[in-house]
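Below, a portion of the complex is reproduced, with chain positions unchanged.
We call the chains A and B, going by the order they appear; numbering starts again at 1 in every chain.
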Amino acid sequence: MSRNVIFRSTIDVELVKGSASDLDVVFSARVSTEGERTRDHEAGELTDKEAGLINFLMRERHGTPFEHSYFTFYVNAPIFVWREHMRHRIASYNEESGRYRVLDPVFYVPDENRKLVQTGKTGAYTFEFGTDEQYAITRVQLYHTCQVAYSAYEEILAAGVAREVARMALPVNIYSSAYVTMNARALMNFLSLRLIAEDSQYPSYPQREIEMVAEKYEDIFRKTMPATYAAFVKNGRVAP
Amino acid sequence: MSRNVIFRSTIDVELVKGSASDLDVVFSARVSTEGERTRDHEAGELTDKEAGLINFLMRERHGTPFEHSYFTFYVNAPIFVWREHMRHRIASYNEESGRYRVLDPVFYVPDENRKLVQTGKTGAYTFEFGTDEQYAITRVQLYHTCQVAYSAYEEILAAGVAREVARMALPVNIYSSAYVTMNARALMNFLSLRLIAEDSQYPSYPQREIEMVAEKYEDIFRKTMPATYAAFVKNGRVAP
């Protein structure tokens, strides 16, 4: 009668829609200096001068021209990732509701690519792979807890109690999905804080699972706005 | 040698680009209740059930599903309009810069459709048309001032002084252009405060010239998101 509990180790990010391009950066920035809507070409490669303008804006921290490009993502990730994600306030969210629907028994567990052991002091942790035993203990404990928790959820629901009460039993590694809309400036801020990159001016220490979201965002961002992405990286991944 | 001063009585609004539709509202809202990215049809008419969902969201003030739709406008308006417009903080702006370029001698004057005389008490003013003499005085004084001011601007520039200093002479009715990006929720907030409408739950008393901007925004909004616009009007033009 009770549903099978499913375990996953990946996170899904899809680009639902967007209105984002390097040219939008160029055209909006040119309003400052030309006072007109000069949109002389609609597509194709950026000229060197245009790419140079984008690099200038990034370097001089003129952030507003990057706000006219938007991305809407559909993301499926564990709740502990959403808890960190939603601290980014310059974004729009619509998340699956445990008050309106019965949540599916899908839970996150780290796989063997996820480093488990933390060393170093606060704010500058590094992570290392664990022993086989450490992976085994982590998985066994998470599997057991999730099964007990989801079973409790089902029992409480079966007794006729509201979904919003029953969900209190569910652990933070349960998956939840949401629409996320961010402009390119906010997205660069997200990437600067949630990705580990050697070429960063300011190192960050994100939890691996939100970094997995950031890696997928970065991939979409690089393909959609290649000159902006190149300027971002060139300038030390400091969001303008 | 000095440039001719031009007077205008209109305000320009163009939709540069957008990613806005009633379906985006529906699909993002459904994540709450279905937890999936159900995007079963891409275009065409909304079903009655979908239009009903939009009306429900508006009435219950579930504002976030309206945040995934974006509009980028190019607007050419006098500075006194921009001063009010930029008080709307949930928006992105790139405006023509008087530090980077010499501003053109184009100034706003009210035409005979613009009511000139204010009656009533603070916060509930009504406006009436003026006499011919009132229109004449207004125009003559504005014409004269703008000519003197622009001439001063040119004289200061001609002396080799910086543009950012010379512009101090220019009056607030000089035109300036900007890119403005807003999501549909912020746009409804703008319309609720900057339009006079008999079917508003809460009356507003905007200055006529920003209402002229709002009228053009409203027209674009109605065409782009007809079901959302209808629900907005039906629910007393209260932004969710």
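Assume a contact is a pair of C-beta atoms (placed from the backbone, for glycine too) under 8 Å apart; a residue touches a chain by one contact, two chains touch by 3 or more.
From a predicted model like this one, the values you see are computed outputs, not experimental measurements.
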Of the identical subunits, 2 are placed here; the whole assembly in this file totals 4
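Methods note: only the chains that are shown with their structure count from here on.
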Expressed in whole Å, how far the mean CA point of chain A lies from that of chain B is 33
Interface with chain B, chain A side, in the complex: residues 14, 16-19, 24, 27-29, 31-37, 39, 64-65, 67-68, 70, 72, 74, 92-97, 100-101, 103-104, 176-179, 181, 183
